[in-house]
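The complex appears here minus one protein chain, its other protein chains still in place.
Our next item is subunit A:
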Amino acid sequence: MVEELLYSEAGLLNFGIFFLLATVLLLVVLGFVTYAILAERKIMGFMQLRHGPNQVGGRWGLLQTVADVLKLLLKEDTIPKLADRPLFILAPVIAFAPAFMVLATIPFTDKLQFADIGVGLLYYIAISGLTTVGIVTGSWASNNKYALLGGMRAAAQMISYEIPLVMSVLGIVLLTGSLNLNEIVEAQKNGWFIIWQPIAFIIFLIASTAELNRVPFDLPEAESELVAGFHVEYSGFRWAFFMLAEYVYFFAMASLTTVLFLGGWLPLPFLDFIPGAVWFALKFTAVIFVLVWFRVTFPRIRADQLMEFGWKVLLPIALANIFLTALLKEWLSIF
C-alpha cells in the first residue's frame, strides 16, 4: 500500500494520505511510549518486589503515564535566570525531532514502511547521532555544573559507542550487500543474522544500550553521581521532551535490532500463518524486555571504564568480526 503511494503521482490527496499516515504512526508511537513506560515500571516492580503503578486506571495502572504527562503539562515552566535562553528552549526540540525522523525507515512489515530508501541503515545511524547535539546543547545552556558534566559524558559516550555500533552492523551489510533495511530482512529468509553474526549481535546490543543511555550505561544522567545529569535544570514539558526522545529511541532501537538481527517480520518455520506484524511485535517486545531486565540487574559502569571498553574491547572485536565475515563470505559463499 505504502509502496504504491510512494510511486504514485504527487497530489493533494496523496499528500493528505501521507500526512494522515504519519499522524497515525505518531499516535502509535506515542501510544507505545505510554505503555512501554508502564510496562517498564510494572516489570521493574515485579522484579523488585513492588507493585508498580496500581492506582490510576484500575489495578494495572493503565492511565498512570497519561496522568504523569498531564501533570508535566501543567507544571510551571522554569528557565534558570542565568541560562542561555534560546538554546535552553531549543535543546529539547533538537533532541526530540531526530527520534521521530528515524522511525520513517523502519520496516514494520513488508508492506508497512514509510520511506523505503536505499541507505536506510546509514540514515538511521546518521540521524540518531543528532540527538546528542540536543543533549549537549541543553546541558551547556542550563549553566549548571552537574548538567555540564552530564553533557560532556553524553558527548564522549556517543563518540565511543557510535563507532562500534556501526562497525558491528557492517558485517550484515557485507553479507546482504545492501544498506536497505527491507533487503536486509529479506536476506534473513534462510537464517536470522543473530545466528550468522552472533558477535555482531552482542556488540550491537551493548553499543545500542550505551546509545540509549540506559543502565548500565546511564552515565549522562547518573542520578546518584550527577543528580540528574544533563536535564537537571529542565522541568515540566521540556523535561518530558527529553524523556520522550529517550523512549522513542528505545522503540526505534528495539525495532532496528529486530530488523537487523531477529529477522524483522519473518515468521519462524511452519508458523507462517501468523501475520508478519505479530512476529515483529513479538520479537520487538523480547528486545524491550531484555533492555528492561538489564536496567533492573546491573550497576552503573564508570566513565573511564566505559571509554576503555568502547575503544579497547568493542571496536577491535567489531573490526575482527568484519574481517571474519568477509572471509566467511568469500570461502563459504553462503550469501
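The working rule: a contact is a pair of C-beta atoms (placed from the backbone, for glycine too) under 8 Å apart; a residue touches a chain by one contact, two chains touch by 3 or more; residues count from 1.
Going forward, contacts and distances are computed from a predicted model.
S.K.: What protein name does the UniProt record of the undisplayed chain give, "Hydrogenase", "NADH-quinone oxidoreductase subunit D", "Peptide/nickel transport system substrate-binding protein" or "Long-chain fatty acid transporter"?
M.R.: For the chain not displayed, UniProt's protein name is "NADH-quinone oxidoreductase subunit D".
S.K.: Taking the entire complex into account, which one of A:36, A:135, A:215 or A:245 touches the absent chain?
M.R.: Checking the options A:36, A:135, A:215 or A:245, the one contacting the hidden chain is A:215.
S.K.: In the complete assembly, which of A:69, A:194 or A:226 touches the absent chain?
M.R.: Residue touching the absent chain, from the options given: A:226.
S.K.: Looking at the full complex, which residue from A:10, A:49 or A:332 touches the chain that isn't shown here?
M.R.: A:49
S.K.: List the subunit A residues touching the unshown chain?
M.R.: Subunit A touches the missing chain through residues 44, 47-50, 145-146, 149, 152, 215-216, 218-219, 222-227, 295-305.
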